[in-house]
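First the structure, in the form of structure tokens, and then the observations on it.
With one protein chain removed, the remaining protein chains of the complex are shown where they sit.
Right, chain A next:
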Amino acid sequence: MAETAEAVRQEGALQVVMLRIGAETFALDANMVREIIDPIPATRVAGARAHLANVVNVRGNIVPLADIRERFGMPPTAATRDTRFVVIEVPIEDDPVVVALVADKVFEVTEINFDERQAIPKIGTSWRPEYIKNIVKFGDEFVIIPDIERVLN
């Protein structure tokens, strides 16, 4: 999986799933996305970190429901008609871990061009730089490619 992603990357393009979280557009490597589901009831885990405060039952497995808004300094918002859970598989310390990610809206699977990559600005953002792999210009927008492993853990 990593190899194919790498191969594609060398050509300068990457298959991604575009989604909106808060006011920002994020792009996730399509290879890590297992499925996109409608919101399901979640169970709060007392004592868990704020961005992993809930768990959900995805096909018989209990997986953390990650809300990464907190990690990017965005206020929590209630679910809307467009809210989706993006089930992704991320390597955490080399073990694949399944996580459901809350997205305010899922747009499309598309290809982004790495030639449009922008340097991550040092000022003008309160984001922690280690959470972001890249910022890529897509159309008129800037799209964030998060380092999802760091964001989650």
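Here is the rule we use: a contact is a pair of C-beta atoms (placed from the backbone, for glycine too) under 8 Å apart; a residue touches a chain by one contact, two chains touch by 3 or more; residues count from 1.
Please note the rule applied: contacts and distances are computed from a predicted model.
Only one of "Cytochrome aa3 subunit 2", "Chemotaxis protein CheA", "ABC transporter permease" or "Phosphoribosylformylglycinamidine synthase subunit PurS" fits the UniProt record of the hidden chain, and that name is "Chemotaxis protein CheA". When the missing chain is restored to the complex, the residue among A:L19, A:V99 or A:I112 that touches it is A:V99. From the options A:A13, A:L52 or A:M74, the residue with contact to the unseen chain in the full assembly is A:L52.
If you put the missing chain back, the residues of chain A touching it would be 40-49, 52, 55-57, 59-64, 66, 92-93, 95, 97-99, 152-153.
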